[in-house]
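Every protein chain but one is kept in place in this view of the complex.
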């Protein structure tokens, strides 16, 4: 199921906070990846379908530096297979004591046209990654090679990342606050609703800045609010 | 008890580190709110009296999105009631898995003339809040609506925030390092002492930059130090 | 054993990530100090031999503010004794609830020509320290005076810092990602190897940016890669 | 609202696990107090309505040992006011570094006919409390007096305990596994349903011990299961 | 690869501590499952090949109570498929906030002749499980149904459990201390070596109890130790 271009465009213009509220209304309370942060906080939203990579703890005898001589090593294969427009999401078991990946692999993802990369562990070469115009999210910088703690095992299976269930094809959205995971079947309706909510929140923000009380305004329990919002939309063309 | 203007002016010019030392000398070892950080690190100090908001864990049936239709919801009431010049301090039980509040409420606090906002959880819309010229402090960004984890319960009662006891009316000071809570009855004397200490520390910093040893200088066990400091004060008019 | 100037120069030009890989190849998996961060992220590498300071928990009766009247207090002595070119590494037991040191002591270290300072706790006056052109690393800002939680005890003994064993004389390297500890006897060979690895990684990064697959390139299992790298070195003079 | 005797009797005979499932079916996923353990694991269930006590962090100047000279100290008042049949639930902010209470207060609760005591911190005199025939639950033993870390503040207000919202009057049930909090308005129906579920689970356990597969049995998707259960109930008189 | 009966017999008679040392000598430092505990501390060793079950975080819409109506639900299938003599090892991502399984499923495993069950989360019905003569290990009791936090996903794939890599077929040994995972290809040699080490340690323990110094005895650097041990073996027939 390819990501609908309208949906993608809408998701480029909304915040993870607004998306979380739309998901909350549908009974989904746990879709925000906990405690991951953008390496580059000056980028537009990251939007793409999840392509996952699963790590397990590294056993020393299975993870000498020579494993990468194997072209079929799952970490390297994942980087070559992650589709254009997709977001690679890595299950690092919330362990940032060693890296999940480094700048060379992240560069390759960028060059291949992927939409971004997320780990609930840490990246090495984080200053270089943070300087790229490619959305990447992790818990904290971590210089040790992934082999120290992680063995890449599975490509594109359901995983956990930052306490969130991530299924291949789920729609992953990142902003400067963090990353939210939208179940694939809800992506269109959640994007549309969040797009509408964003217009309302922009209106509310303007009103609040002008000095209006939030009571009756947010939420719009005062009938005047709805009228004012309608007028605002007309004036703004939104 | 209103905050003395001299005290406020002095607190605008000292650091939380210096204040912690003044409190330590009075037997208060635990007044620095642990692990909260400014969203905007380019602002002057935050100084104001504490106005508190207490959250408990959210029970699902009591916290649908519709609770905000009630104008008397404690979170919204708190935002409208927080006095001009006061700092809203939120007890989020050190839980940042869902937001304590978002940019609209924080904007309302700013517009109403409050002095700042602190939570030991996280804010949503953190990029927007970080762009405001309004002092705000949290543990980390958190997009999910507060209803996911938190139920606002009490306004202006004694709370814990980041392992610190906060009583309404305590004087809250934030700088780029973090936030300290000064018991109300000590505010004037602690501010005055910190003001003096700051002059001495500025003198010491200059001396150290010139190459002077810290031994005998900091603290001023060498009598020459006191003379030099007196001369420095005269020269600087401090 | 003084740090070899060639080694130092090489270490100024490589990353902690590359060094961790060189150490991993030698069976050393645990030399990256966990969860410490640079206060100033715009500095060249920090390179120097470890000069250590060990803290234990503070007992209240032994740590009144007056202890600093003693010129022989170990914290103050450490700051005066840390050799030029050395990195002071502080064992704060990963406790950032009170400071490990503040800007005056860090300034003194800078003026005395030390190479940097690292704690697995936190610094007070962190905004001032972050503005200095002196490499400093900690876990998070912490305003309370060190006496609140820490008693300086030993100077230049083996310690733990961020879960890493640090022996006096080990070579400590910090970059914008974090800090790695190289056992003294390995410093020359690890520096040389990392220097070579850095050339190769720079070549690989360029190739990947041009669109080349990582398979066969990184690591260089494709013979063509070695030829290309040799040509690149000649062209670049590296 | 007094606890219905039938409800109480039913709750004495069911497990916290079964109650959690009944609550889960009603959308309440977070009613099990996290990480508290019985001090005496050889007692019948604890069942009673919640009577709460709220602690905030102790400020040193407000919590000398002499505070207990005040007969109105909230901790002592709470112990004297907790109704017969009620469970005292203490919000210790999950902090077991100092005690929540000790054996003398717990003995007083027992003698006064209370149903039990729960803290998400720790008790001092835990060996003595563990030897009493009085249900008590905590995180871990903690010898330091509560004044070290905790200031008792409020009696019988809504609190958090072990990440669960606890409202006065909620029905609190403890078994050897832990403690669950049932919202007051659901107590009768949840108790009745859990009572029925327990009969079924006892039947299933017997069948499984006899060698029957869980498929079709648990849950009872095989029609034969329902017949067998009906026969079992007749035979057992349940 | 079936577990060699001699190997199994040897593993029944050695401790996890001795096995960890044998693994350490082979460069495997991380095979002890961290922070899991036996529910019944009065049982012989658990020995069997790993049969794994992988959980990911539960998404609310995919995990209503009705999912168990599906006979093919992976958790239920795993319980029916786990081979006789095998140990079921569950990857619960170290999350004990909801159960990994309860007494009915554990009873079924026991009746089916499995060797034991391990989770790095928690079991519900833990008092009942603790009363069974079936080795089971978890982090702590946890009453909430697994659906609250966990979705069973994969059967018999490599997993992490308590920070240890567990591959299907690895040999899992539990004693009253905890659980160790022996890579399948090392099981025979590690068991044999641990069997020998155990004889020596039993000898050493007897000698130490008689008052002999550990120096020269443990390890046996004093030649007399080897003679004494040889005599002891002859006398004991070991």
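Quick notes on this one:
Labels for the chains are A, B, C, D and E, by order of writing; each one numbers its residues from 1.
Just so it is clear, a residue touches a chain if its C-beta (ideal position, glycine included) is under 8 Å from a C-beta of that chain, and two chains touch if they have at least 3 such contacts.
Keep in mind the model is a prediction, meaning the values are calculated, not measured.
Note that the absent chain touches C, D, E when the full complex is taken as a whole.
Among C:14, C:28 or C:96, only C:28 touches the chain that is left out of the view.
The chain omitted from view is touched by exactly one of E:53, E:115 or E:180, namely E:180.
Shown as candidates are C:70, C:163, C:202 or C:227; the residue that touches the absent chain is C:163. Touching the omitted chain from chain E are residues 15-17, 19-21, 24-25, 29, 32, 34-35, 37, 41, 175-178, 180, 201, 204-205, 208-209, 211, 213-216, 218-219, 221. Listed by residue number, the positions of chain C touching the unshown chain are 26-31, 56-62, 93, 95, 151, 153-154, 157-160, 163-165, 183. Taking the whole complex into account, chain D touches the unshown chain at residues 65, 68-69, 71, 76, 79-80, 96-97, 99, 102-105, 107-108, 111, 124-127, 140-145, 147-148.
Keep in mind that, in the parts below, only the chains that are shown with their structure count from here on.
Repeating the B-C interface, with the same residue numbers in over half of the contact pairs, is the pair A-C out of A-C, B-D or A-E. One simple way to say how far apart two chains are is to compare their mean CA positions; for chain A and chain E this gives 37 Å.
Centre-to-centre spacing of chain C and chain D amounts to 49 Å, using the average Cα coordinate of each chain.
Distance between chain centres (mean CA atoms), chain C to chain E: 39 Å. Looking at chain A, one finds that residues 29 touch two or more other chains.
Viewed as a network of touching protein chains, the structure does not reduce to a path, ring, star or complete graph.
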